[in-house]
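Yeah, one chain of the complex is gone here, protein chain that is, but the others are all in their spots.
Here the chain labels run A, B and C in written order, and each chain numbers its own residues starting at 1.
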Amino acid sequence: MKKLKIATIGGGSSYTPELIEGFIKRKDVLPIKEIWLVDIEEGKEKLEIVGAMAQRMVKAAGLDWEVHLTLDRREALKDADFVSTQFRVGLLDARIKDERIPLSHGILGQETNGAGGMFKAFRTIPVILGIVEDMKELCPDAWLVNFTNPSGMVTEAVMRYGNWNKVVGLCNVPIVCRKIAAGGLNTTEDQLTFKFAGLNHFHWHRVWDREGNEQTQYLLDNIYATEDGMSVAMGNVMSGLGKGEKDEAMSDSGVKNIPMISFLKDQVKDLHIIPCMYHRYYYITDDMLQEEIESYKEGKTRAEEVKRTEARLFELYKDPNLDYKPEELGQRGGTYYSDAACELISAIHNDSRVEMVVSTKNNGAVPDLPSDCVVEVNAVIRSSGPQPISWGRFEPSTRGLLELMKDMELTTIEAAYTGNYGKALQAFTINPLVPSGKIAKTLLDEMLVAHKKHLPQFKDKIAELEAEGVTYNG
Amino acid sequence: MKKLKIATIGGGSSYTPELIEGFIKRKDVLPIKEIWLVDIEEGKEKLEIVGAMAQRMVKAAGLDWEVHLTLDRREALKDADFVSTQFRVGLLDARIKDERIPLSHGILGQETNGAGGMFKAFRTIPVILGIVEDMKELCPDAWLVNFTNPSGMVTEAVMRYGNWNKVVGLCNVPIVCRKIAAGGLNTTEDQLTFKFAGLNHFHWHRVWDREGNEQTQYLLDNIYATEDGMSVAMGNVMSGLGKGEKDEAMSDSGVKNIPMISFLKDQVKDLHIIPCMYHRYYYITDDMLQEEIESYKEGKTRAEEVKRTEARLFELYKDPNLDYKPEELGQRGGTYYSDAACELISAIHNDSRVEMVVSTKNNGAVPDLPSDCVVEVNAVIRSSGPQPISWGRFEPSTRGLLELMKDMELTTIEAAYTGNYGKALQAFTINPLVPSGKIAKTLLDEMLVAHKKHLPQFKDKIAELEAEGVTYNG
Amino acid sequence: MKKLKIATIGGGSSYTPELIEGFIKRKDVLPIKEIWLVDIEEGKEKLEIVGAMAQRMVKAAGLDWEVHLTLDRREALKDADFVSTQFRVGLLDARIKDERIPLSHGILGQETNGAGGMFKAFRTIPVILGIVEDMKELCPDAWLVNFTNPSGMVTEAVMRYGNWNKVVGLCNVPIVCRKIAAGGLNTTEDQLTFKFAGLNHFHWHRVWDREGNEQTQYLLDNIYATEDGMSVAMGNVMSGLGKGEKDEAMSDSGVKNIPMISFLKDQVKDLHIIPCMYHRYYYITDDMLQEEIESYKEGKTRAEEVKRTEARLFELYKDPNLDYKPEELGQRGGTYYSDAACELISAIHNDSRVEMVVSTKNNGAVPDLPSDCVVEVNAVIRSSGPQPISWGRFEPSTRGLLELMKDMELTTIEAAYTGNYGKALQAFTINPLVPSGKIAKTLLDEMLVAHKKHLPQFKDKIAELEAEGVTYNG
Partner (left out) sequence: MKKLKIATIGGGSSYTPELIEGFIKRKDVLPIKEIWLVDIEEGKEKLEIVGAMAQRMVKAAGLDWEVHLTLDRREALKDADFVSTQFRVGLLDARIKDERIPLSHGILGQETNGAGGMFKAFRTIPVILGIVEDMKELCPDAWLVNFTNPSGMVTEAVMRYGNWNKVVGLCNVPIVCRKIAAGGLNTTEDQLTFKFAGLNHFHWHRVWDREGNEQTQYLLDNIYATEDGMSVAMGNVMSGLGKGEKDEAMSDSGVKNIPMISFLKDQVKDLHIIPCMYHRYYYITDDMLQEEIESYKEGKTRAEEVKRTEARLFELYKDPNLDYKPEELGQRGGTYYSDAACELISAIHNDSRVEMVVSTKNNGAVPDLPSDCVVEVNAVIRSSGPQPISWGRFEPSTRGLLELMKDMELTTIEAAYTGNYGKALQAFTINPLVPSGKIAKTLLDEMLVAHKKHLPQFKDKIAELEAEGVTYNG
């Protein structure tokens, strides 16, 4: 039986232990031969720390898997069966800029769909397209499993501009939505039918109980519209979970990455579908902004918190006796991501037919969006790839916002690919999280200059802006 | 735990033993309390024969299920959990007319999508809509599992004009396609990924192997384009099957219901998707017509053969010692249908997540067709109903034909519902299997008169036609 | 030859003299018999003043037309050939609230597409649907020519909920766009081909010169992206116009209704299509808001200015010697509207085939929007109604915003029709001019209470809000 070579770009990430743990959990169904953790020169130290720990974890599990650490991406990609991406161009300092620069202008940064996320796309897309070019040469049959954010835009860019179809984008938000629903209905996830549709960090879902009766309205009325409801749901999520898991769940549901603020009751009661946590940025912008501005003033934006957490984690990882994923990783946020990646890899390899929520080609699943764009929907995972489940039409009250966001994504990735400044400004203009006009241009310009090092496609424009006196005083 | 009441309309059908066998096979997951076999006065004798046999089968299986026989549909529907429909308005004699009248004019009857199938829709739709009205009153939470042909049109009518969404249409053609592919690739079905899309008896499919590599082109080139290939595939299907199963498989694949004629190689080699057996009526009309005209002349149309088979079957069923499904039922054609119905009922009841190919609401799965119409696609069966899997766009060489057939269906069911003669003639006019012009009108008129008894919606028009001298001399 | 009866709902409007002038200008092609000016009790005094003046104007023109003044709408509608609507539910005081309440919260009111416009829709739609009900009974063959704002939403409501298809919505913004283009290209409008598409107050256009060469990019680069360019264009518009006309043109182009602020160059240079003046609310929100807040502080919102202008106009209208449209009406804003209504009536009556930009049923002209919704596009005006000209697909950078606005409109009119508070809050939530969250709800609630008298459909909710202590302290 063929044994697998898995390459992980951004292998020096603090998430790596969860990824390794995920592989170990599935050791009976995943015949791994080699895991290649790749990183860049700047990430060498972290790669060595977390890589050594990964090797200890594998050893502790009694497995003969080879765990390679390398700065040579091409060596890692050669003949790989799966390539997973968890890299962060510009490291956490770039994310800090993504969040703090907008907030310094009184604007939400939002590292996935807001100004911050758009810049993350600007930085990431040229790099991922380079990886795809290498893959075409070195491992043309491999699957690319992306969980670098903004996961939807990155996946779309790989398909649209990289002409690479064997790619799946992952996200942990649907996983948390499922946990909340199970908590809210006082049952377990496997008793429920979920249907998700939309975009990465911008999807809605419906829920049915074991008897096939829809429980969507119940959840809207009793959980999503009240802070009490959310607390009860989260409490139920917590009970029955161990300490680390509790932290993980909490971190995802908002305490860590998103402030725990509920929707307005009247806002959701007639939606007929359940928004995701990230919709709060669009539905209750005022409260979200106020909360984030306070964090900003205290130097406690999510990016800064994550940076501190990471520092602590790497201290832990240095411990030569630590050979399991520490509970503290739960505080990092973004948990379930790496496990989802392992689950996906296993599902493809084993043709397991498990249903996951992934970013994949629409093909009509969301008929209100173009058939050839990337959407985030339920999909049955087969060895031939994800088979998306059709959602049907949206009502006007949600449809237009979804269509706008997709077009914001398409405009953003066009700017990321071409370096067209006008398209970048258009993307800022139509993004509901960015006020339009001079302020948008000011923000765009400052962020371009601030991220100069990682934006080769905008080089000329940045030079022009600097000549005009635009500076970043972060 | 709740125990199930299942009502089967058309319970006197010769298929009933397969249905009962299907339930018995699933006895561990289907907590049945009552099975109600319903039929009409004209079917009373058959109902009693096959009903008695059903009771013997249940008893032989050591089960305490109640098997009720009744002519009172409302009694059977009261509080039912599942209603399955396998009735045939006008019995087999009507089907004989459906096939022989067109052939007497040198036209294919085709009891599903041709003139015959359209008349079956005309007869069936008023009756199924009456059943739905009863269900709204007597069992508003029940699922309607339809395998009365034309299954797609009947399902569409139930949704569109009956406003009843808990309905699933079934067909055995995809099951046979799967078997052919497995045979052609010398593997088993569970090793393959299948994706079907289109309409009932008018769908295409793609196939991937266990490693995720598409095998569609291989099957087109090596199986579907050659008579040898088809024989080999069928041979492989046969080997490993018991005697009865062989007959069943053969009967479905064409020997019984459809003559075994292969596509033209050049016709399919650049299709990129695999047509179904019924596409032969549209792709190699000349050969199919010639074959059927010969059967017609010999009094051996499929309907006539089935009638003879049924007579033999009912003789067998009369045997008070027979308490299992006889092998001869395999010759009846339409096998797998009843088993599929059992599988579907079990899947909904148990939320089993099995993937089946069913007629269900499009919701974008086939973006080339309206979102709100019925299509036949892969769907994950949940307790909340079928979740269709998106197929994506068709190429022009198949798209237009599919769109035409859907509109032929929609025009047919509109005529069936309203009794509009002009719409009926339009449906005949656009159906590729019916030549257009005076001949179409002549055929339509003769069939209206011939089926007069079962076409209340066309009553006035039929009286007018008779006054004009139109007669049926069957 | 048949002579025409024209009924004008809101006949007491200060616009009426332009309307009468428009009819008089077309006296050779419009065989008018009767003009009925209708108003409500509160508008009786204005109706009498402006109605008397209308009678003087007709007399001075030497025409025998009857000009009737009435408070009995049904009498006016009886056997009418054309019904034009220019009424304002709640009069200008309601518009003042529409603009001042949002600005008191730091939010743009925007009387057409913003919070103000949405409330205008809430107040107007129940009334226009009542008019349509009367028309069905009293003048079922009449055309309804609507220029009550928000013209697009009102037209959509008439079609969608009134089931009345003989309706056309008018707007003067395209007329001003045409003048700017002609000015910018230093030519006359008749030398240019224009193509508009989008929604009322939210459309884009393209321009070609006499030789068929597209001049869109030239206008974007040289006119729309610079304040100088706009000034030059406006200057050209002015030259060659008489004093009154100059005021009119200026008032429309922004000096009166919209502050004269240009787009950002980088924002429009890669759009490939030209936005309308109202897009500035969405593209340069920051500047527009700042300008309006200053007006608000000075008690000089547009509504307040208009109220003062109207007071002056009605003083003028009282002059028994005034029998022509005074130049000062040009300052009122909204000029060209009434003349466009006359042009449209003449075009329908005479089957003149003139091309106008109107709100009408899409029918595919804008394939990115549903076929059955109302869009604002070029249309050839025939006696059978407007024939819309197809625009084709939008690029993502404009498509999503257009789709969002249409869905904001649909959600708004659904709320206006049903009185569903949740839909109203949703419409506020998705409108890009209204910040989302508690602030949106606060604004919505205060406006509901403030407009209580004219919102019968929200009566229960308003009572509830008042019980909760929501007040309006305008």
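Keep this in mind: contacts are C-beta pairs under 8 Å (C-beta built on N, C-alpha and C of every residue); 3 or more make two chains touch, one makes a residue touch a chain.
For clarity, every value in this text was computed on a predicted model and none was experimentally measured.
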| item | value |
| --- | --- |
| Partner chains on view for the chain not depicted | B, C |
| Residue among C:P31, C:G106, C:G392 or C:G474 that touches the chain left out of view | C:G392 |
| Contact with the hidden chain (one of B:L37, B:V83, B:L401 or B:A450) | B:L401 |
| Which residue of C:G62, C:G212, C:P320 or C:G469 touches the chain not shown here | C:G212 |
| For chain C, the residues touching the chain missing from this view | 193, 195, 208-214, 348, 351, 353, 355, 361-367, 371, 378, 380, 382-385, 387-393 |
| Residue ranges of chain B at the interface with the undisplayed chain | 264, 266-267, 269-271, 282-288, 396-397, 399-401, 403-408, 410-411, 414, 420-423, 425-427, 429-430, 432, 435-439, 441 |
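Assume only the chains that are shown with their structure count from here on.
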| item | value |
| --- | --- |
| Path length in steps (a step moves to a chain that is touched) from chain B to chain C | 2 |
| Gap in Å, rounded to a whole number, between the CA centres of chain C and chain B | 56 |
| Chain centre separation (chain A, chain C; CA means) in Å | 44 |
| In chain A, residues with contacts to at least two other chains | none |
